[in-house]
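Below is a structure I'd like to ask you about.
Just one protein chain is left out here, and the rest sit where they should.
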Amino acid sequence: MFLLFTDFGWQGPYVGQVKAVLASRCPTHPVIDLMHDAAPFRPCEAGYLLAAAAHWIQPAAVVVAVVDPGVGTERRAIAAAVDGRWFVGPDNGLLAPTINSVASQRVFALPVPEGVSASFHGRDVFAPAAAELAIRGCIADQHEITDWIGQDLPADTNKIVYIDGYGNVLTGQRVATLPRGMGPVVAGQIIVGARTFADVAPGVAFWYRNSLGLVEIAVNQGDAARRFGLEVGDSLRFQAII
Amino acid sequence: MFLLFTDFGWQGPYVGQVKAVLASRCPTHPVIDLMHDAAPFRPCEAGYLLAAAAHWIQPAAVVVAVVDPGVGTERRAIAAAVDGRWFVGPDNGLLAPTINSVASQRVFALPVPEGVSASFHGRDVFAPAAAELAIRGCIADQHEITDWIGQDLPADTNKIVYIDGYGNVLTGQRVATLPRGMGPVVAGQIIVGARTFADVAPGVAFWYRNSLGLVEIAVNQGDAARRFGLEVGDSLRFQAII
Partner (left out) sequence: MFLLFTDFGWQGPYVGQVKAVLASRCPTHPVIDLMHDAAPFRPCEAGYLLAAAAHWIQPAAVVVAVVDPGVGTERRAIAAAVDGRWFVGPDNGLLAPTINSVASQRVFALPVPEGVSASFHGRDVFAPAAAELAIRGCIADQHEITDWIGQDLPADTNKIVYIDGYGNVLTGQRVATLPRGMGPVVAGQIIVGARTFADVAPGVAFWYRNSLGLVEIAVNQGDAARRFGLEVGDSLRFQAII
């Protein structure tokens, strides 16, 4: 199974061409769109969301992750083996929170063939590499590296990593590592916690452990990002509820 | 074949996670996105659209339908066998127009496992149930029920059930059950009928039997919803054309 995680959006022939490469080389492997609206041009924020989603990704899956403002420059292409799954993408920090989440990992630099498009490594570099990993379990010209970008990133971030279509605000803070009794502070006040949307009245803001295990700020039947003027990349403070 | 019918939208990692569960458990079954912009939080309106679409769904398909404002509450999860297809979703009326469309149906309450996410039953309850139905044809802990929500709903509704990306306005009224000579009244006047877009001049409003068999109000190369200020949930009157 291939999973695609990009900032390409659903518009244009971009995602489709990546999928066509995968399907033509591995016609029996399902190709799943995990998401295509990861934080545009922000590999760091997108990377924390990918790491949270990675907990739910099956063994033997090959993930193609592309948030790649440096495409066409000298940045490397890498593939990382993490808990029996492969993650393929640019070496710009996007994969780092996922790689760093396990104690022992193997990361390989991928060859970038001559003559490929300077602007679309998703189709010309990452998808062919992913197909080869799915078929052969390794890539002919890969070589192992230990200096991938982002090794020093913390395991959680208090930044906003994604805002979904309903205006729900996802932070990079896992609930599992948040001290009990803490809550996020927005516009000077601590947001109350709840179990899920149905537990608060319409219009009420709350935070909850979302389905990826992250601290998410939401408004029941409302738009939390708009109400509080929040954007991807903003940092939130967490504070003890008295 | 799995078909997904939700109000999740295409944004975020939600649809992708549902598909990953299905593909990992049933890798040889195609997973088709029927639509992901069903009327948000409105299971009733969405349900009439699903019932119309259901006429076109093949035998042996398993449909995962999620418009579920009550996720995380005590509302039940159900699976319905309707004409050789399975429909899986919340017991909130969403499946009722489909279930009610056949004379004999079987509806089962599904177990909700301990410890699943309170906000994402699409991934944690409905998709696993759908996979099990596709593989085994039944679910281990299901029990038949006769009191599903929405048994008393009429077979048609004069409400607007969906507005598409071009502003075309879909009602829940099937043409097959509309008396001949009737037409929808919008802004005080009866809309004329036509066979299809190409039969009226650009800018002209008309109604027609759409590809799902429903009364749809459209403007050739225009936006009917905006022109008439129509929204999902609005009721339309039908009147005899003199």
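Residue numbering begins at 1 within each chain, and the chains themselves are lettered A and B in the order written.
We adopt the following convention: a contact is a pair of C-beta atoms (placed from the backbone, for glycine too) under 8 Å apart; a residue touches a chain by one contact, two chains touch by 3 or more.
Model, not experiment: these values are computed from the prediction.
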item: Sole contact to the chain not displayed, among A:56, A:86 or A:120; value: A:120
item: Touching residues (missing chain, whole complex) on chain A; value: 9-17, 19-20, 23-24, 27-28, 31, 41, 69-73, 117-120, 123-124
item: Contact footprint on chain B, counting only the chain that is left out; value: 1, 3, 5, 10, 28-30, 32-37, 49, 53, 56-58, 61, 162, 164-166, 195-199, 208, 210-212, 221
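We take it that only the chains that are shown with their structure count from here on.
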item: Length of the line joining the C-alpha centres of chain A and chain B, rounded to whole Å; value: 31
